[in-house]
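Of the protein chains in this complex, all but one are displayed in their positions.
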Amino acid sequence: MTETKTFKDRVVASLKNFGLPRLIITGFLVLLLVLAPFVGADLPTQISNIINRFSWNGILVLAMVPMVHSGCGLNFGLPLGIISGLLGATLSIEFGFTGRLSFLMAILIATPFALVLGSLYGWLLNKIKGGEMMIATYVGFSSVSLMCMMWLLLPYHSPNMVWGLAGKGLRTTISLEGYYNQALAGIGQINIGNISIPTGTLLFFALLAFGIWAFLHTKTGTAMTAVGSNPVFARAAGIDVDKIRMLSVVMSTWLAAIGILVYEQGFGFIQLYMAPFYMALPAVSAILIGGASVNKATIMNVIIGTILFQGIVTMIPTVMNNMIHMDMSEVIRIIASMGMILFALTRKTEASR
Amino acid sequence: MKAGSNKYTTSEKKPTAFGTILRQASVPLMFIIICAFCIPIAGLSPSYLANEIVTRMGRNSFLILSLLIPIMAGMGLNFGMTLGAMAGEIGLILVSDWQIVGIPGMVLAAIISVPISILLGIFCGKILNKAKGREMITSYIMSFFINGIYQLVVLYLMGSVIPIKHSSIKLPRGYGIRNTVSLLNMRQKLDNLIAINVSGIKIPVMTFIVIGILCLFIIWFRKTKLGQDMRAVGQDMEVARDAGIDVERTRIISIVMSTVLAGIGMIIYLQNMGNIATYSSHSQIGMFCIAALLVGGASVDRASIGNVFLGVILFHTMFIVAPRAGAYITGDSMIGEYFRVFVSYAVITLALVMYETNKRRAKSESSRELRAQQDADEANAAGKENV
Amino acid sequence: MRSKRQILFRAGALLIVLLIAAVMFIIGRGHTVYFDNKTAEYNGQEYEAFHKVVVTVDGEQVSKLGKRDRGMADTMGQNFVMTLEITDEKGAQPHSHKVSMSLPYSMDGIIINIPELMAGLPADAYLSEFVVAPVEETESETAEGEDELGDEFGIGGDV
Partner (left out) sequence: MDNNHAPLLEMRNIKKDFFGNQVLEDINLKLEAGEVLGLVGENGAGKSTLMKILFGATDISETGGYGGEIYLNGEKVSFKTPFEAIEAGIGMVHQEFSLIPGFEATENILLNREPKKANLISEVFGERLDTLDRKEMDERAAKAIEKMGVSIDQHMMISSMPVGHKQFTEIARELSKEQLRLLILDEPTAVLTEREAEALLESIRGMSARGITVIFITHRLQEILSVCDKVAVMRDGILVQEVPASETNVDEITRWMVGRTVEGGSAKTDIRIDDNARTILKIDKLWVDMPGETVRNVSLEVKEGEILGIGGLAGQGKLGIPNGIMGLYEAGGSVVFDGKEIPLNNPRKCLDASFAFVSEDRRGVGLLLDESLEWNVAFPAMQVQNKFLKYYLGGLIKWRDEKAIREVTEKYIDELKIKCTSSKQNARELSGGNQQKVCLAKAFALEPKVLFVSEPTRGIDVGAKALVLDALKKFNRESGVTVVMISSELEELRSTADRIAIVSGGRISGILPATSSVEDFGMLMLKGVV
């Protein structure tokens, strides 16, 4: 019955697979790119922008993959991992590391935090199978607000980070100048005209993406996919489902920690306090826009999704502004990304048990 | 109410009753302890504290009561109540542009908000019907999505498509609404309509009467056919469907009712505040109301009117005293601010975790029974052998 | 049977709601009334400002006006009643007048010139619309929205 598929059928099927919302978003981005030169926006700058923003955000989106694979759903608890990254970043500076070394140290220091917090988080998620996404959201929020107190209370002293007047308590924004600003982006940066490509960051992303891809091809990675695909099957095949889920959560958390450090080195600042709040939803919608569903995601989804999402975010303000002198980027971004998440949630997927 | 609420909530088995009660009461107890600890440290005068609590009760109770109906219908905590709040705000913005003031202004805003709430509620309900089993996260995302639409309307369409006359609420660029819209001519008009002063504490009697009417409505509603259907749907959708109840429609109605009530609640809330933070008033409101309800001892699948009032009192006492107490202990006023934010989120997290683990606990109960039966069997068999 | 009745009842309820809305439109219309105690000219005749005017609305004293002063009050509805306590000359005995008038629905801000009003001139003489001078905004109030994503708190925001 499957042999005589006409070309048309296949196109229709693949379009259906692609999903209408995704089609609209892709079409919209293409439209924006086509329009850009006509309304006087500089296309190379725009493309350069997209590439840069891709390089900042890619790993945060990548952090979704392990948990989606193990059936824990979309990682709305991303802020937890981000906090580990922030702890690594601030401690690395506090200990007096500078330059590229501070980046490396930040990663090293963030790792144990990510492992511990990730394990706790994984343990919790194993207790509440089926309700992961909602609880993940609020675990993220609680941890961010808890850390708000901690940023004030922890005995940080580095004058570059604490409030000048009080001499204690971290600032909301900490400049990375002299620390790891552009630590990765600066490596082998290519500048052609208006386009600048942060080769180092892209390579770093590629490295991690390759790592995840490779992991998913190992025995354990295969088990993770199976757990996400059908946990009962996996259990019947002797897999310790809880352990695999825990591993995926720890991986997601660690990736989020690295992700925020990479983001910061591109952005040039550490943002503390309520800043991590905003981080989970864009990452979630990016991977969904890239074609992932609540329980399936690939590296390709990450790359496509991040490009589409960041493309829209960077293109709308310029094109719109030049065209109708109205900056609707924020509103369109919210509607598009939230609409995408809503769409994914209402899909009939086999709910993970 | 007490008797009524007990009668209609699921009963507990006797052996575990005490444990269950303790578990249910654990959150309120924790808050009583926090408050008892913070109040003396904060050093606020009792009359100030009482005044604040009474004001906040009047301000928030109506909004929180709007959460009860979806819980009854088994749809969990309605994070989508924000939708109603936005409808209420749109009503108020229009009314204040038309310069309708005071109580008539509030009534008119409510009348305008209702159809908007109904439309949003139907939309939300339909989406939630497609996402059964993950209503909460969906309604939560829904609140963001509609917030985007709301911004589109308020920031771009008002003034350009929807006529807005007064420059006092319009952005200088000619369209869009300012960040704050003053409701000075509506401020506390409802509260002050019948206000009495009991030893320095101002009691907004009229507001309480309105809240009381809503409570009576909810009690009455539970006795209606629709209320009965909602409770049936909330407990077992399949059984309800087999009995011929239109499950989908019932769920949508429960969300619509919640949204409409939230819209009116928002108007009451804002008349007390005296101004609208156009783009942020609603974004926090859902979270605070849910936290307050949970603090009152409600859970995801069970909530009563008593929970609402206990929750308002405890949650807001914490809210008032925490910053002062935090400042006193650590010398930094922000600590207390962050602390109360943290507590709000932590309470919701805790309630969600408890709800999910309880669901699983119920499952493992049956195998324990089986094991006991087996043991009994064996004892029997052994007994026979001995004879 | 019941459905017909229901349609009737529903139509009735809708009508009542619309009626309430309409009534609210009328009785809830707010105006800002400004009182001027200024010397004014009408049809070539000059009406001298009073030495002092005390304006009372709803039993609440809203302003005390000297010469060339302006006071204001917020009101609701089109029926406006105020009590004026007028002192003509310095040291003279004040005399009190109760004035009621109906305000034009379409005007937000209404200026009443008290000398002209007291002289019994027609409404178009003492009553004029107050138009807010378009103020140039210095601080550019840009569209908020940057920070709208996320369940954030405006820290310090009150609930």
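Going by the order they are written in, the chains are A, B and C; count residues from 1 in each one.
In this section, a contact is a pair of C-beta atoms (placed from the backbone, for glycine too) under 8 Å apart; a residue touches a chain by one contact, two chains touch by 3 or more.
Please read these numbers as outputs of a predicted model, since none were measured by experiment.
Here is the thing to keep in mind: the chain we left out touches A, B, C in the whole complex. Only one of the listed residues, A:I239, A:L255 or A:M328, touches the absent chain: A:I239. Contact with the undisplayed chain is limited, among B:A232, B:A298 or B:I335, to B:A232. Interface residues of chain C with the unshown chain, by the touch rule above, are 2, 5-6, 9-10, 12-13. Contacts to the hidden chain, counted on chain A, fall at residues 2-3, 217-223, 225-226, 229-230, 232-233, 235-240, 296. The omitted chain makes contact with chain B at the following residues, 8-11, 13, 220-221, 223-226, 228-229, 231-232, 235-236, 238-240, 242-245, 364, 366-367, 370-371, 373-374, 377-378.
Simple rule for what comes next: only the chains that are shown with their structure count from here on.
Annotation of chain A and chain C: jointly contacted by B, touch as defined at the top.
Ranked by how far their CA centres sit from the centre of chain B, the chains are topped by C. Rounded to whole angstrom units, the spacing between the C-alpha centres of chain A and chain C is 55. Centre-to-centre separation of chain A and chain B, using mean CA positions: 31 Å.
In this assembly, the C-alpha centroid of chain B lies 37 Å from the C-alpha centroid of chain C.
In chain C, the residues that touch at least two other chains are 143, 145, 148-149, 151-153, 155. Counting only residues that touch two or more partner chains, chain A has 141, 281, 330-331, 334. Put simply, chain A touches chain B in their complex at residues 76, 124, 127-131, 133-135, 137-139, 141-142, 145-146, 148-149, 152-153, 169, 281, 326, 328, 330-331, 334-335, 338-339, 341-342, 345-346, 351.
Every residue of chain B that touches chain C in the complex is listed here, in rising order: 56, 60, 98-105, 107-108, 111, 144, 147, 151, 155, 166-168, 171-172, 176, 178-179, 185, 273, 277-280, 283-284, 287-288, 316, 319, 334, 337-338, 341. Listing the residues of chain B that touch chain A in their complex gives 127, 130-131, 133-134, 136-138, 140-142, 144-145, 147-149, 151-152, 155-156, 330, 332, 334-335, 338-339, 341-342, 344-346, 348-349, 352-353, 355-357, 359-360.
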